[in-house]
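Excluded from the complex is one protein chain; the other protein chains are retained at their positions.
Presenting chain A:
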Amino acid sequence: MTPSENGAIIGDDGLARPPWASTDPLMREYYDHEWGMPVRDEQGLYERISLEGFQAGLSWATILRKREAFRTAFLDFHPDSVAAFSEADVERLMLDPGIVRNRLKIRAAITNAKATIALRSEGGLVDFVWSFQPDSTPEPLTFADLATQSPESVALSKALRKKGFAFVGPTTMYALMEAIGIIDTHFVDSHRRGSSGVWT
């Protein structure tokens, strides 16, 4: 592996990736196939909001390794199923070593399922979140160009909180906007730049 000029790492396959996606095979797979690709279905988006919420303070690799256990524990992140979870379910999940056992985050996932359902009457979670798409996307050349928040992520965070969502801070929402393709923060010379099709 060779570091390139902008701080990306050239892998043994000759492709440049950011350091976070350059070593762990799971992270590399995620970067190559999922990160930044548009998510426009309610269940998929609810899953990603939930996982980003669980990630707060931890590494994304931890979340990816636990992803299948998360899907099992949260019934494939089917909002209607999770919304029906009771306090007994919270206690059960607190004993599940496969997931992140944080009571506040587990409760937030349930709260967010209910909030997702409530949003259906005004057009749904997907259109709501995508309505914060800026009119242009960052064009990062180097690490110095990468942000952790944006005015749009601050606005999205505030708006989701108003709709009853939890664990949706502006940094988490920036990560979400990057992860689901609302903005393209791949380095301009990355092989994944533009792969979402949102900005072409």
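In this section, a residue touches a chain if its C-beta (ideal position, glycine included) is under 8 Å from a C-beta of that chain, and two chains touch if they have at least 3 such contacts; residues count from 1.
Everything that follows uses one rule, which is that contacts and distances are computed from a predicted model.
Given the options "Methylated-DNA--protein-cysteine methyltransferase", "FAD-binding oxidoreductase", "Branched-chain amino acid ABC transporter permease" or "aminomethyltransferase", which would UniProt use as the protein name of the unshown chain?
Per the UniProt record, that chain is "Methylated-DNA--protein-cysteine methyltransferase".
Touch as defined at the start, partner being the missing chain; which of A:P151, A:G164 or A:G197 qualifies?
Selected residue, touching the omitted chain: A:P151.
Check each of A:Q43, A:N102, A:Q133 or A:T171 against the chain that is not shown and name the one that touches it.
A:Q133
Applying the definition given at the start, please give the residues of chain A touching the unseen chain.
122-124, 127-136, 151-152, 154-156, 158-159
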